[in-house]
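A single protein chain has been omitted from the complex, and every remaining protein chain is retained in its original position.
We call the chains A, B and C, going by the order they appear; numbering starts again at 1 in every chain.
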Amino acid sequence: MQLDVLYFAWVRERIGIAKEQVSTDARTVADLVKELSAREERYQVAFQDMTVVKVAVDQVLVSLETPLGRAKEVAFFPPMTGG
Amino acid sequence: MQLDVLYFAWVRERIGIAKEQVSTDARTVADLVKELSAREERYQVAFQDMTVVKVAVDQVLVSLETPLGRAKEVAFFPPMTGG
Amino acid sequence: MSISVQSDDFDLGAEVAALADGNGDIGAVVTFVGLVRDTTGGALLSMELEHYPGMTEQALAEIELAATKRWSLSASRVIHRYGNLKTGEQIMMVATASPHRKDAFEAAEFLMDYLKTDAPFWKKEHFKDSTKWVDSKADDDAAKDRWS
Partner (left out) sequence: MSISVQSDDFDLGAEVAALADGNGDIGAVVTFVGLVRDTTGGALLSMELEHYPGMTEQALAEIELAATKRWSLSASRVIHRYGNLKTGEQIMMVATASPHRKDAFEAAEFLMDYLKTDAPFWKKEHFKDSTKWVDSKADDDAAKDRWS
């Protein structure tokens, strides 16, 4: 499966890029996080405490256990601070 | 005692004037209401239901039982509808 | 803290800008604007606003002071108009500025609840061949009572 993976705010800064294409067989968001973290240290640093990382699949907030299904876009970011 | 007595909104319309000078020995607001009501019917009409008439003595909201003391200005009006 | 009772209209944006100007500690401004509402669906010709000069300013100042004591407010503003207004015209505004949104929201609601019951304004609706003094609402007393 081909995914667009997006990073925002300090997640983006730690990983060093805003967007990348990822080929993966990850079943859930948690699987994808594990896979990326195993890849390079910068991912491991960004994802070390997933209680402060939020996830959106196809622009909808989801939990780590959410299956990726036919997702096209996954985004990781800190809790929001707008307003 | 010389008092400026003011009327607002439908109290003013029923009594027919916005302001008058009243010479009175009334001890409380209630006494003044009784005195005015005895004077002419238009006062009696305006004051017939004192649960819907509010009173201010020297521009401060008070109850009917409030002594007039050294008051200079007494005002009668309906419940407020500003805002 | 600032109060105006006036017949002229006001510019909400300019009032809020003036409130926040030069105070870097303000993070939140809440405003309420009251507009002339036509509940008859088109029959209202105008709304007449009467007030009690002198007492009005004093009552508003007391309400504003009470809000300032209760919440962390950096600034506040109350403007209330009198005279003849048309449907859709601005009747009044309150604005509250605070470091935090909770204070700004609560203080604005408090100002409105007290203004409704304690500030000596009266509204009269003018129709083609009749007039009607707007009734006060039991709701308004209930809204005020929640703060005590």
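For the reader, a short list of remarks on this structure follows.
Criterion: a residue touches a chain if its C-beta (ideal position, glycine included) is under 8 Å from a C-beta of that chain, and two chains touch if they have at least 3 such contacts.
Keep in mind that what you see is a predicted model, and the values were worked out from it rather than measured.
Among the chains on display, the ones the left-out chain touches in the entire complex are A, C.
Along chain A, the points of touch with the absent chain fall at residues 6, 8-10, 56, 59-61, 75, 77-83. Contact between chain C and the absent chain runs through residues 11-14, 16, 20-39, 41-42, 44, 87-88, 99, 101-102, 104-105, 108-109, 112, 143.
Simple rule for what comes next: only the chains that are shown with their structure count from here on.
Rounded to whole angstrom, the centroid-to-centroid distance between chain A and chain C, based on C-alpha atoms, equals 48 Å.
Per-chain Cα centroids separate chain B from chain C by 26 Å. Looking at chain C, no residue sits in touch with two or more other chains. Within chain A, not a single residue touches two or more of the remaining chains.
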